[in-house]
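Missing here is one protein chain; the remaining ones are kept as they sit in the complex.
Order of writing sets the chain letters: A and B. Residues in each chain are counted from 1.
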Amino acid sequence: MLTLLFITNIAATIAFAISGALVAARHRLDWVGFVFMACITGIGGGTLRDTILDVPVFWINDYHTIIVCSVSAIVTYFATQHISKRSKALLWADALGMALFTALGAQKAMALGMNIPVSIIMGVFSACLGGIIRDVIVNDVPVVFRREIYITASLLGASTYCVLHTYTPVAEGIALIMGGTVAFVIRALAITRNLSMPAHEGLQ
Amino acid sequence: MLTLLFITNIAATIAFAISGALVAARHRLDWVGFVFMACITGIGGGTLRDTILDVPVFWINDYHTIIVCSVSAIVTYFATQHISKRSKALLWADALGMALFTALGAQKAMALGMNIPVSIIMGVFSACLGGIIRDVIVNDVPVVFRREIYITASLLGASTYCVLHTYTPVAEGIALIMGGTVAFVIRALAITRNLSMPAHEGLQ
Partner (left out) sequence: MLTLLFITNIAATIAFAISGALVAARHRLDWVGFVFMACITGIGGGTLRDTILDVPVFWINDYHTIIVCSVSAIVTYFATQHISKRSKALLWADALGMALFTALGAQKAMALGMNIPVSIIMGVFSACLGGIIRDVIVNDVPVVFRREIYITASLLGASTYCVLHTYTPVAEGIALIMGGTVAFVIRALAITRNLSMPAHEGLQ
């Protein structure tokens, strides 16, 4: 179980880092730009979560995350065309990462004694803010706002975990898996069926 | 007095949240985008203020703010046209909010023993950073830089409070009201007379 969690976590971080590096490729940055964007995307959400919760930032004592992000960036630099052709695989790794970060972010907040609304927000922040910062730095409107049902999936997954954890006697591990599964399944449905939330018709 | 403060605070938060939701409407986001932008705008300034001051972020233990922002976002989603026609009302609620957040932000810093320059900055950050983050996320140049005398009003209001609090025997409540009033009156004059600071002529 712990090994599975560890592997999923690494896979998720790699997926996020590659998405950052691909944005660097689109803007034709040099290799340091690749590493920078990969790290920002991979650790941005968790960094803000930990700063707001006022606990030590997670990668301060666990620098493997930074190394994983940097290596992913370098590999992407030399294999961009190859990787961007694998965009289906990336999309699924990213979905997995979003689901995992959602569940773990909400759990971390609950374990620190936060209430439900705050914990849900922390789950969403962990999963979505890295991508938002990535896009804002290079002046794109964040894709998580546009892409089919991304923040929504994270929101529902985090809510599932928090409700199960608080109001039912379900074991911690089960609640985590349920929360992550809800987020992943909703996102997977959105990807495969090309679903999206109705966009607002805008201001006249 | 406390009730009045509480009501003004809610009104200010609603005004800020609606301004975030209207930006979401202009960019045709879905309802989750509305909630996200409303929350970022409503709590962004105070979050950065508390992070820099290294005190618990204010909405962690008072999640009513988040619920107020979310509900404002949903209402705006269904009543955009109606609300954007009321933009005069919004402008005044926002001015009230700016004045209140300015005074309360500066007070919080002073109460923590900060010096005057830092406390003034904290007042300005509380009032203005939420709007800056809102605009930066969707890639607009922040309106608070362009709009008639916004940051300036906040700066003068925060300075008024800090000077009164530090150098005069005026009661705390009076200093707060004076600070907020200065910020509000300057902003109100700017709105009604369409005043703005001279813009720099730019680089040749």
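Quick notes on this one:
Everything below uses one rule, namely that a contact is a pair of C-beta atoms (placed from the backbone, for glycine too) under 8 Å apart; a residue touches a chain by one contact, two chains touch by 3 or more.
For clarity, every value in this text was computed on a predicted model and none was experimentally measured.
Within the whole complex, the absent chain has one touching residue among A:24, A:103 or A:175, and that is A:24. For chain A, the residues in touch with the chain missing from this view are 22, 24-34, 36, 39, 47, 51, 54, 56-57, 59-60, 63, 66-67, 77, 80-81, 84, 136-139.
If you put the missing chain back, the residues of chain B touching it would be 51-54, 114-115, 117-118, 121, 132, 136, 139-142, 145-146, 151-152, 155, 196-204.
Rule of thumb we're sticking to: only the chains that are shown with their structure count from here on.
Note: centroid distance chain A to chain B, computed from Cα atoms, is 30 Å.
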